[in-house]
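With one protein chain held back, the other chains of the complex are shown just where they sit.
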Amino acid sequence: MDKLMTLWQSTALPHFEIGQVIMMLVGCVLLYLAIVKKFEPLLLIPIGFGALLTNIPLAGFSEEGGLLYYVYHVGIDTGVFPLLIFMGVGAMTDFSALIANPRMLLLGAAAQFGIFATLFGAIMLNAIPGFEFSLKDASAIAIIGGADGPTAIFLASKLAPELLGAIAVAAYSYMALVPIIQPPIMKALTSEEERKLPMAQLRIVSKKEKILFPMAVLMLTLIFLPSATPLVGMFCFGNLLKECGVVDRLSNTAQNELINTVTIFLGLAVGSKLSADKFLTVETLGILALGAVAFGIGTAAGVLMAKVMNKFSKDNINPLVGAAGVSAVPMAARVVNKVGLEANPHNFLLMHAMGPNVAGVLGSAVAAGILLALVG
Amino acid sequence: MDKLMTLWQSTALPHFEIGQVIMMLVGCVLLYLAIVKKFEPLLLIPIGFGALLTNIPLAGFSEEGGLLYYVYHVGIDTGVFPLLIFMGVGAMTDFSALIANPRMLLLGAAAQFGIFATLFGAIMLNAIPGFEFSLKDASAIAIIGGADGPTAIFLASKLAPELLGAIAVAAYSYMALVPIIQPPIMKALTSEEERKLPMAQLRIVSKKEKILFPMAVLMLTLIFLPSATPLVGMFCFGNLLKECGVVDRLSNTAQNELINTVTIFLGLAVGSKLSADKFLTVETLGILALGAVAFGIGTAAGVLMAKVMNKFSKDNINPLVGAAGVSAVPMAARVVNKVGLEANPHNFLLMHAMGPNVAGVLGSAVAAGILLALVG
Amino acid sequence: MDKLMTLWQSTALPHFEIGQVIMMLVGCVLLYLAIVKKFEPLLLIPIGFGALLTNIPLAGFSEEGGLLYYVYHVGIDTGVFPLLIFMGVGAMTDFSALIANPRMLLLGAAAQFGIFATLFGAIMLNAIPGFEFSLKDASAIAIIGGADGPTAIFLASKLAPELLGAIAVAAYSYMALVPIIQPPIMKALTSEEERKLPMAQLRIVSKKEKILFPMAVLMLTLIFLPSATPLVGMFCFGNLLKECGVVDRLSNTAQNELINTVTIFLGLAVGSKLSADKFLTVETLGILALGAVAFGIGTAAGVLMAKVMNKFSKDNINPLVGAAGVSAVPMAARVVNKVGLEANPHNFLLMHAMGPNVAGVLGSAVAAGILLALVG
Amino acid sequence: MADQLSEAGLLLAVGMVVVFAFLTLLIGGIKSIEAFVRAFPSKEEQANNNKNKTQAKAATEINPDIVAAISTAVHVHRHTTR
Amino acid sequence: MADQLSEAGLLLAVGMVVVFAFLTLLIGGIKSIEAFVRAFPSKEEQANNNKNKTQAKAATEINPDIVAAISTAVHVHRHTTR
Partner (left out) sequence: MADQLSEAGLLLAVGMVVVFAFLTLLIGGIKSIEAFVRAFPSKEEQANNNKNKTQAKAATEINPDIVAAISTAVHVHRHTTR
């Protein structure tokens, strides 16, 4: 009888709280979106599963001694996992399109307006009772507008660890929602004629330029914005491994097994932050709302900047490519291509959009560095 | 002269104790079994080598600052390594045969009788002078009957760390000895007629069922047996990565590089627990004896359960497949197939035995959860 | 205004010191040598990049909480990374040539004279004002003569951590410079006739011998030189994984993903020790000079030993193969082959040089063990 | 020791009951999944089902899909770590 | 809150200025690299340049290299983690 009581007490049933049940449903929704809708499955499956595991009463996955506790403290608290992801992404990124047309960097810069404008918005939200975002919180939230998962996780782990779960989920969700969020904004801000604009072919970029590019980015970063070097530095390191051509075995490991392993644990650890008491708050609603705003503003700023540049440029710049400046590689570039094809079935903008797209990655890493330097 | 003395003192020769020599022989025997007899080489080679390294006087592999010391504390003490192995095994396991014929789960349940009966036996051994197994020790020993290496290591690291080396060695040894231990028991408990029994073909299982299966297992576990979720949860996570079909790169990493890396270190770390003072005790003899008993009882219980089910089922159930319920994937299923073919050369039982075989993995993880909840 | 000031203060510009600029140039030189000259790129690219990252003011890569800080403390301080590299190298090394002609071990022994002679030289350098090498420092420096990167890093991390950066850079640089350093010495010590000497074909080595070889090495090491077992033990473990033939998946992981991952982090962590205050000292010049001396003496000792052996042997021994005894696998063996072909275009010495070459790896690991035992 | 023995006996009883209860529940779970999947088939599965029905008679022979599945399973499990 | 708002406004201004300044500098950097590479071409590149000049007229058509590059880029990015 005693054993049976112990056993009953050791089931989850007498311990479940409504919040945990809701969070497990949230986890299931993330898994559903990832598996059925194919929304960023590489991250959302581990995050969703982590959310399930962490909300089980008594399993202690996220408590001291539990697997996710260790993973979180080793990988996220230290900032190591996002940096390794950045290294791997660097080893997967081809900057040719950007090197061939470096002005595209301005589009990647413009799209960061989404981040800084949201900062403003987050503080204004404080007017509503229930919200009390500090400037650090606001910065960590605003980075969602950068449309870059690891950057968001890195900054949140430094500035607002208690909001990390919601911020990461919002960042990856909106990255997945790019094909839904961006097109209406892109169409509203451009005319049919503008969307039809063809762009001049890109020149071929030499191997030497590709090798010197990450070095140049690194040098500028470490001279002018050292607070951005953890992110930018690891990104450039990965890219150098790829482009130098003499360490293919390291480059392959960085962009395959290493990033895969880290992705699994990063996702689980982020998911472990989706506990009811941290996630089921009014602040999460605020974060989701602000994230959407940041994303929209960033897209709009990119498109408008492209329109301005098109005015002053002798070569055509299709304003649609400005939308790719938010990063969300490579989804945003593909959306640009798709919207462009709708207007002109012979106009392939994919390669042209890759320039602002990878520029957006640098742009948001730079923005993160600025926020770390000024707010952190 | 002084240097020479220092040098002599720094050779192992004046420091060897007879126990260490014996343990190094044990390590060599494990290597011999692994390499020449091909007994579970993936684990027994690292374990055997770890036993050699750890028993060298002065090398300090397992002392503070030594490699195996770190590996043990990072990977085994925390329970991280067995859980990662379980994730990888989950990513390698195909549950089709079980989903097509879910009643096979009952065979996986019956075979756990070996575990709980051995618990009883371990306490009875205490009657013999020299044995003083606590209930925790007994539980950690009994799990050998589950025929599942990582489960045994996980439970032993939680309940009886000082017995871990002997338990792990016993578990993997008996898993390797399945083709020798099981057939006599199977033949003793079945008639020639029963062994000839053909079974109905299994239906084809849809992708959706395979995706929902790990979710169902996870849900039941976290509601009814949260103490089993570390093991079962990581197993289901690995299986979901495999079956969902949208994260093949994560699934491949989990079932290849990640599990290989962990296997190397898990083996070395387990081997580092094979020190003379821990292993050369009368308790080790008890553990080896109890493990064999657990294995035998589990096999018998599975076969008998299959006989009972065959009585009450309208479809044939060949009693041999019950023996696969102890797990030891996929060795036990292959033994069933082989014994079946001896009776009827046209009767391929392999797929039918895979059902109880993977059910046995779940069964022993559940049993481990129960023991953790009630004894831990 | 305030923000701008903060921002200015947060750029590196007002914080740069001349030493850091020099060290960043050193990092760039290492990258140049690695990428353009293809000098040991697998290590020098991560080391060079690590040097860039660690010398950025304010970025804090190597300070508490920074990525390289963690990597260094987890991987180098503990000695774990060099040991894992050794395991991987063991899994890549084929000892056939040595087993077929075991006397080549004497060449691997002779070449270690470079190490022990340099020890002497390092102490003599103390006569020059500004140098104050302790015997531990001298031992860590002398091991550069072993021409084996991981061994040098392992020993330096134990005996002279503050010199680790310079020692590692010197070791890998000289390993890369083998084709420039060795040929003049080889030619000075041999006659044209000697360099033309053909050697008898090597017998075929059986699988059993290849399996028993690492076991024999391990046994001798743990009995006579336990202080060398961390290095030799992991090397033998890797080799056993390769040769036993039953755990190919572990062997493949050890010699690919695992060693690649460790190489990336080992390199970065070593680079993080190239800070101005540690590297821009007169001691670094001493280390570079002593390293070159050690290398040269080792080469000469190997060649002279081969000449002696050739006198007393009934089979021809081309004295050039003695130069391969310093290790620097496989560069030194290829240099021997090249110099041999210059004298006799039909005389392929590559396989014959592989014997002393791998013997040199064992030899320097043994020398490291002796130094650890007597000085550590 | 009598104490421990009775506790071990209790554990034996409770443990086996829970193991059976749990795995029986899981049988129910699998059957529910099967029913659910049958009730809400995706388009491909409907196509498959029709195809399966027409093939039903032929299925008493050895199905090449099953053979392939067996050999795959054997192959996979040969490469299993444990 | 007014305090925080003005600080946020300042951050908005300073942040956008710095982002633009930084990436504009990088444009200069890329152009310098291009100029440098043109000034000191390696032998292969000189060969390529000559080849490119002769091919210049044909380049108004779709360049197969670019097509290959696009499909590679798409392929690579489909396998990107983020």
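By letter and in written order, the chains are A, B, C, D and E; residue numbering begins at 1 in each of them.
The rule we apply is simple: contacts are C-beta pairs under 8 Å (C-beta built on N, C-alpha and C of every residue); 3 or more make two chains touch, one makes a residue touch a chain.
For clarity, every value in this text was computed on a predicted model and none was experimentally measured.
Engineer: Taking the entire complex into account, which one of C:Q20, C:N55, C:S96 or C:S157 touches the absent chain?
Structural biologist: The missing chain is touched by C:S96.
Engineer: Tell me which of C:G88, C:P183 or C:G340 is the one touching the absent chain.
Structural biologist: Answer from the full complex: C:G88 touches the omitted chain.
Engineer: Looking at the whole complex, which of C:L68, C:A117, C:A306 or C:V321 touches the chain that is not displayed?
Structural biologist: C:A117
Engineer: Which subunit C residues touch the hidden chain?
Structural biologist: With respect to the unshown chain, the touching residues of subunit C are 40, 42-43, 85, 88-89, 92, 94, 96-99, 102-103, 105-106, 108-109, 112-113, 115-117, 119-120, 122-124, 126-127, 135, 138-139, 148-150, 175, 201-202, 204, 206, 208-209, 212-213, 216-217, 219-220, 224-225, 259-260, 263, 328-330, 333-334, 348, 350-351, 354, 359, 362-363, 366-367, 370-371, 374-375.
Everything below uses one rule, namely that only the chains that are shown with their structure count from here on.
Engineer: On a CA-centroid basis, which chain has its centre farthest from subunit C's?
Structural biologist: Centre of mass proxy via C-alpha means gives D as farthest from subunit C.
Engineer: Determine the centre-to-centre distance between subunit C and subunit D, using the mean Cα coordinates as centres, and give it in whole Å.
Structural biologist: Going by mean C-alpha positions, subunit C sits 54 Å from subunit D.
Engineer: Just curious, how far off is subunit C from subunit A if you go by their C-alpha centres, in Å?
Structural biologist: Distance between chain centres: 41 Å.
Engineer: Hey, what residues on subunit C touch two or more of the other chains?
Structural biologist: In subunit C, residues 3, 7, 249, 257 touch at least two other chains, as defined above.
Engineer: List, in ascending order, every residue of subunit D touching at least 2 other chains.
Structural biologist: Touching at least two other chains: 11, 14, 18, 79, 81.
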